[in-house]
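Here the complex is missing a single protein chain, while all its other protein chains stay put.
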Amino acid sequence: MMEIVRMIVVLSLITGTAGFVLSGLKVWTSPIIESQVLTYVQGPAIKQVFSDMANDPIADRKKFPKPGGGPEDQVIVFPILKDGKLKAVALEGAGKGYGGDVNVIVGVDTSTDTVVGISITTHKETPGIGSRVSEPGFTKQFRGRTLAQAKLKKEGGAIDAISGATFSSIGASEAVKQVTSWYTALKDSIKTTWQ
Amino acid sequence: MIAESVITLFGLGFVSASVLSVASRLLAVEEDPRIEVVTEALPGANCGGCGFAGCEAYATAVLKDPSVPPNRCCAGGPDVAKRVAELTGKAAGDVEPMVAFRRCVKVEGKVARKYDYAGATTCAGAKLLDGGPDACRYACIGLGDCVRACPFDAMWIEDGLVHIAPAKCTSCGTCVRTCPNGILEIIPRRARVMVFCSSKDKGKAVKDVCEAGCISCGACVKKCPAKAIRMEDDRIVIDHKACLAYGPSCEEVCVKSCPRDILRCLKPEYIAPAPETEPAHFPEESHVVDLNA
Amino acid sequence: MDIFLLFISAIFVNNILLAQYLGNCPYLGCSKEKSVAIGMGAAVLFVIVLATVITFLIQKYIMNPFHLGYLQTIIFILVIAALVQFVEMFLKKMVPPLYKSLGIYLPLITTNCAVLGVAILVQRKEFDLWTSFLYAIAASVGFLLAIVLMAGIRERFVVTRIPRSMQGVPSGLVMAGIMSLAFLAFKGMIA
Partner (left out) sequence: MGSVASEFTKGLWKEIPPFRLVLGLCPTLAVTTSAENGLGMGAAVIFVLALSNVLISLVRSIIPKKVRIACFIAIAASLVVAVEMLMQAFAYPLYQQLGIFVPLIVVNCIILGRAEAFAAKNPPHLALADGLGMGIGFTLSLTFLGSLREIFGAGTWFGHSLFGPNYHPFSFLVQAPGAFVCLGIILAGMNFLSIWQAKRKGLELDPNFDAGCKGCMACKKMDEIAAQKRLERLGAKA
């Protein structure tokens, strides 16, 4: 019996200590990890949309309450500044594609309310078929569209879906639609934040 | 977050340790404690010389199966046999002494050859190539798998044929399990007659490939007054127990009846029990069954 | 059709052993004897499926609600280790014949990276429970196939002349490389 008690105590103590140390480490590293993830996943996508940036949108990012979400849900907005003034913003949205979520960075010009461009960050579409949504042939179509135009043709927009990859195209378009709806809701608070 | 992590991991450690310790109590399997004792008494080499898969398997068998003798451990020798006999309550001495025996007389020219084999020098390797280089599928291939397998150095190859030194043979049966053609057999050392062919082919097929093989004529089966000989798959099987029980009064009528001279009396040197002390050099004649006798 | 594709992909194209390099230690250690390979493969199949389902439920109902995703590794491996040990004891007592054919391999499976690998992979691929279950079966069938094929080939090694320095692990690895090359051909099936 003594042996069983000892077994239980030693093993629970080891795991308990591990839990304590690790959660401490997590608290310390989580902000660093977050900015690392943004730099290496969203960063390149933002750079692709805005070829000339004067600031670092990752470092200047701000969180806003998610429109229509719970009290804890947040949306990250990446500002593109020129001479200290807000020129455009980038947001990331997600839409359900064929294999899973298609995550898209959408750049929106704040003065004209038009789409500057989009870039796919992550997707799980079939290689060679659905994955074509991340190719310029598809993403280029969004350039310069107004918010209302930035959806598929069959929904009344101006974008051609990729033939044979309808679900993936819908996923990407859903993601863009999500961003435009967030942008519309947050437009005023965004503008007051960065002037 | 810290509290949740600590509680979850602590709980996980606690639950798994408790489940395992309780399970180890509830699910403990009772094993015959004597198995461990007998296993301890064995050398623990797991050589398989006893014919069982390792020392523990033999210990289990010798305890549970009354027909398994206590002296099967070749690596341990008589001391271990005595100890196992004590532990199991079996008599060490009431076991028929056995010896390995080669059921083939393939010598140069008697078996036709299909091709010259130049592959890996193992019988198993040669066997993979169209059943071996000999026309007879049951002939000794002679590349010495059994020689390498023999834990007691009791075999060697001569003229493409395996030879057995009965004095060194402990009848462990390793060679029997190794031979890909199954030409080796464990027989009682007292055996009087033995058949020197293991072919399962019919008479015509044997005649085509071997000058000496058994043609399954069945003469010996008919002649034997003890009914100790029978045919199984066109292969002669001798019931040594019945043969020995009948005794020498038949005057080996089976040997005389064989038209191919494939059934022979065994030389007394071969069938005699192994001498206590091993001679430094085994005399040429006495260590093999003399095929031309 | 999707299930069919999942199976083909996990067994042939992305074979867990030959394309994803998971579970190489038992692959080399257990592939000398065909019967051992079958036993090991079956035991791995059993454990992978069981572990994947259990860790999936733990992830979904304990870790996700409490935001403990970062403890995935430690929680999964402890659960797998305890599970394997428990199953071993259970089989020994309750189903001795099964223990004799599978149980002896169980202690070797805790440190088989294929088990933890599949459990983590289905989380990273964000499969649902049913797909995870199917994927676990498909991946371990792939393991079984690779290890049994390998054992069949390596049994022949015994009767072959191999240079002394190539005997054992090196020849096994080169053999695995050639098999992996053969399995690469299946990539053409899904493109």
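Worth pointing out:
In order of appearance the chains are A, B and C, and numbering begins at 1 in each one.
We adopt the following convention: contacts are C-beta pairs under 8 Å (C-beta built on N, C-alpha and C of every residue); 3 or more make two chains touch, one makes a residue touch a chain.
Fair warning: this is a prediction, and the values are worked out from it, not measured in the lab.
The chain not shown here is in contact, across the full complex, with A, B, C. Among C:11, C:44, C:91 or C:121, only C:121 touches the chain left out of the display. In the full complex, subunit B makes contact with the omitted chain through residues 13, 16-17, 20-21, 24, 46, 48, 51-54, 57, 173, 176-178, 182.
Looking at subunit A, the residues touching the absent chain are 3, 6-7, 10-11, 14-15, 18, 21-22, 25-26, 29, 32-33, 36-37, 39-40.
Even with one chain removed from view, subunit C keeps its contact list with that chain: residues 18-26, 28-30, 32-33, 35-36, 39-40, 70-74, 76-78, 81-82, 85, 104-105, 107-108, 110-113, 115-117, 120-121, 124, 163-178, 180-181, 184.
The working rule: only the chains that are shown with their structure count from here on.
Taken as a contact graph, the chains are fully connected, with every chain touching every other chain.
C-beta contact counts were set side by side for B-C and A-C; B-C has more. Distance from per-chain Cα centroids to the pooled protein Cα centroid is smallest for C. With centres taken as mean Cα positions, subunit B sits 73 Å from subunit A. Subunit C has its Cα centroid 38 Å from the Cα centroid of subunit B.
A straight line joining the Cα centres of subunit A and subunit C is 35 Å long.
The multi-chain contact residues of subunit B, meaning those touching 2 or more other chains, are 1, 4-5, 8-9, 12-13, 16, 20. In subunit A, the residues touching two or more other chains are 15, 18-19, 22, 26. Residues 62-63, 66-68, 71, 74-75, 78-79, 81-82, 85-86, 89-90, 92-94, 156, 158-161 of subunit C are the ones that touch subunit B when the two sit in their complex. Subunit A contributes residues 4, 7-8, 10-16, 18-20, 22-24, 26-27 to its touches with subunit B in the complex. Looking at the complex, you find that subunit B touches subunit A at residues 1-2, 4-14, 16-18, 20-22, 25.
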